[in-house]
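To start, the structure under review is shown below, and the notes come after it.
Rest of the complex left out; these chains stay put.
First chain written, first letter: the chains are A, B and C, and each begins at residue 1.
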Amino acid sequence: MPVRLLTELSAPAIDAALGPDSVLVLPTGAIEQHGPHLPVATDLLIAQAMAERAVERFGDELDLWLLPPLAYTKSNEHAWSSGTFWLSAATLTAVLADLGRSVARTPARRLAFLNGHGGNSALLQVAARDIRLETGLRTFTLHPRLPADQGGTSPADELGMGVHGGFEETALMLHLRPDLVDMTRADRWVPEHLAAYRHVRFGGSVSFGWSSDDFGPAGVIGDARAATAEAGARRAEEAVTYLGEALAEVARFDPTPPSAA
Amino acid sequence: MPVRLLTELSAPAIDAALGPDSVLVLPTGAIEQHGPHLPVATDLLIAQAMAERAVERFGDELDLWLLPPLAYTKSNEHAWSSGTFWLSAATLTAVLADLGRSVARTPARRLAFLNGHGGNSALLQVAARDIRLETGLRTFTLHPRLPADQGGTSPADELGMGVHGGFEETALMLHLRPDLVDMTRADRWVPEHLAAYRHVRFGGSVSFGWSSDDFGPAGVIGDARAATAEAGARRAEEAVTYLGEALAEVARFDPTPPSAA
Amino acid sequence: MPVRLLTELSAPAIDAALGPDSVLVLPTGAIEQHGPHLPVATDLLIAQAMAERAVERFGDELDLWLLPPLAYTKSNEHAWSSGTFWLSAATLTAVLADLGRSVARTPARRLAFLNGHGGNSALLQVAARDIRLETGLRTFTLHPRLPADQGGTSPADELGMGVHGGFEETALMLHLRPDLVDMTRADRWVPEHLAAYRHVRFGGSVSFGWSSDDFGPAGVIGDARAATAEAGARRAEEAVTYLGEALAEVARFDPTPPSAA
């Protein structure tokens, strides 16, 4: 059971527990096809597990509080597949705006989206600004590990294209929920011909609108075959360590110049 | 860990597992103030627990599949209180419409909202019709136990007004999560003067728009003092039994007259 | 000509006539197919007639004021048929919200929807709450007679399914506008096979999304054959008597506990 789950408190207890530097952490997952070897909840499970571990380890020190995750988010790049449950950009934006207003009603003044799905990253940035401007909250968008299509890295073997259902996610799932992974179905689906592009690529200087079936019928972009629970455990530990550092900055971040304060 | 949680399957496995008479069960909770003795997640925890038990007991027989719950729903009648996290009617309607479209992309043709929060009931009815008309899905709205403000009953002692944080919810929470209940803060907040109204009352023939602070500053409407874990266990068992019956009808419901079929 | 029709007053006269306990009564009808024997305006005509009679009889005593009705409302369960003129849920919600704001600009503080169409009931409940929260108005939803699919009753002969174009509505129309009823086209369209369901039924504990052509091509659910003008007159009189009682409560309803006032 997660610790410091804010919603296990009563309303008066929430008022007592929170202060302006408390950080509310909202995991944003996704329910979307992840190939034949991973469950559709993969992004949700990873975001939630990383958030829970980070809050468990650093929560007391940094005054972090966990919120129930958003399971259903913006996954229309997988809408072609049964098993993808998704919200439109307008709907998810409205959900985030409503939650931002709800957070602003508490004593807390910091809200961090801890995002497990690359398809949400850009929208969360837009929402983070708009919530700040509407409510005055300080807002942040983090990833347990930056997705390869958002500027992060993936193994050389995947040519930097371990974007969806590849080594990284599969390893993490083998660590977190091996019962839900079917390695007999894991395979290599790397669109190698895209390595010829220097600018138009995942995480490149030119972003492009894509649907996951643009790259073939598998719906996976990456190579899951070498994934192991041990690699997953290492990456999970790296992610939690990183989140501790990042959330420490989130908890004290203040853009106001000292002279102007 | 819940059984038959659909999102633990891979996308191809979902296509294989579901057929037109499969019932997808979406618990709809709420995160909202529940007085000083109950956590703000009360409605979510009850909806989720009842849904999990019902699916566990009847899922194989009735081909039920659990979906991750909606934690944040329409709680604006508690918006005056910190600790309430809520979506507007327009936002929640959009969420449900998007999920309806996502369900329609699977082989399943039956979607049941299992609702733990009376403030959602009317909106879910509107959404259920609109999703049916847009997607052709058969849609249903159930409650583990009909809320007193939706035509259900509450103990005589509460004068039929055990609407929010009263005996019923407190007993269920003492059964499900006693660690989150503070019975030393439980009290009686029954707006007894309302018993004089015959038509304008919770569940009466005249419904009325209300905010939970219309009835006083406590934010509770009911009397939690007599609640016990034993009473909660009994009611949970009654609820699961009822859900089994109700979901059996959901699974086979067909409005088409036999002659027209 | 209806009495106490607010909109026959000039703006300054409205300011003089209304006080905080005045009740503005907004009839909400529908224009939708009602089978071959009834006009598409049936719900509008009934709502309007009952509202006019109630305001005529009780208006002076209870400070009731009639508003022009909403003829076009949410009838998408009959959208399959020519002759149905309907607003989407979003549109009708916007209309009601705009009117709520307009009412809030007057001295009156009570707004009652007098609804003649079951397909509006749930949406009106949502709107009534949202208008209260946005404007501070006290808001109410009444029915001349609770529809069978909203918890009301219908003759045993209809197996509780006199939902649309059945005995009740036909009798009322024979009383109100016999020139618009064609009893030679009246028939029995009761989906008798649904009597086997205990929970999933009109007004049952499990509501379901339906379109009126789910039950066969007639678009009627009920049995109009036994309807007479005499029965309609009796029911109209019962309805007006009931509305007098209900509106008396609406006019004085105050949720604030005496101790907190």
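Just so it is clear, a residue touches a chain if its C-beta (ideal position, glycine included) is under 8 Å from a C-beta of that chain, and two chains touch if they have at least 3 such contacts.
Computed from a prediction, not measured in an experiment: that's the story for all the values here.
Enter the number of copies in the whole complex; the displayed portion holds 3.
6
In this text, only the chains that are shown with their structure count from here on.
Once you've mapped the touching chain pairs, tell me: line, ring, star, complete or other?
Contact pattern: an open line, chains touching in sequence.
Indicate whether more than half of the residue numbers at the chain B-chain C interface occur in both copies; give same if so and different if not.
At the contact between chain B and chain C, which are copies of one sequence, the residues are largely the same (over half shared).
Once you find the CA centre of chain B and the CA centre of chain C, what distance in Å lies between them?
27
Cα centroid separation between chain A and chain C, in whole Å?
48
Where in chain A do residues touch two or more other chains at once?
none
Any idea which chain C residues touch chain B in the complex?
Residues in contact with chain B: 74, 76-77, 79, 89-90, 93, 119, 121-126, 128-133, 137-143, 146, 151, 191-194, 197-200, 205-211, 214-217, 242, 245-246, 249-250, 253, 255-260.
What does chain A use to touch chain B in their complex?
Interface residues on the chain A side: 5-15, 31, 33-41, 44, 67-72, 79, 81-88, 90-91, 94-95, 98-99, 102-103, 105-107, 177, 180, 182, 185, 219.
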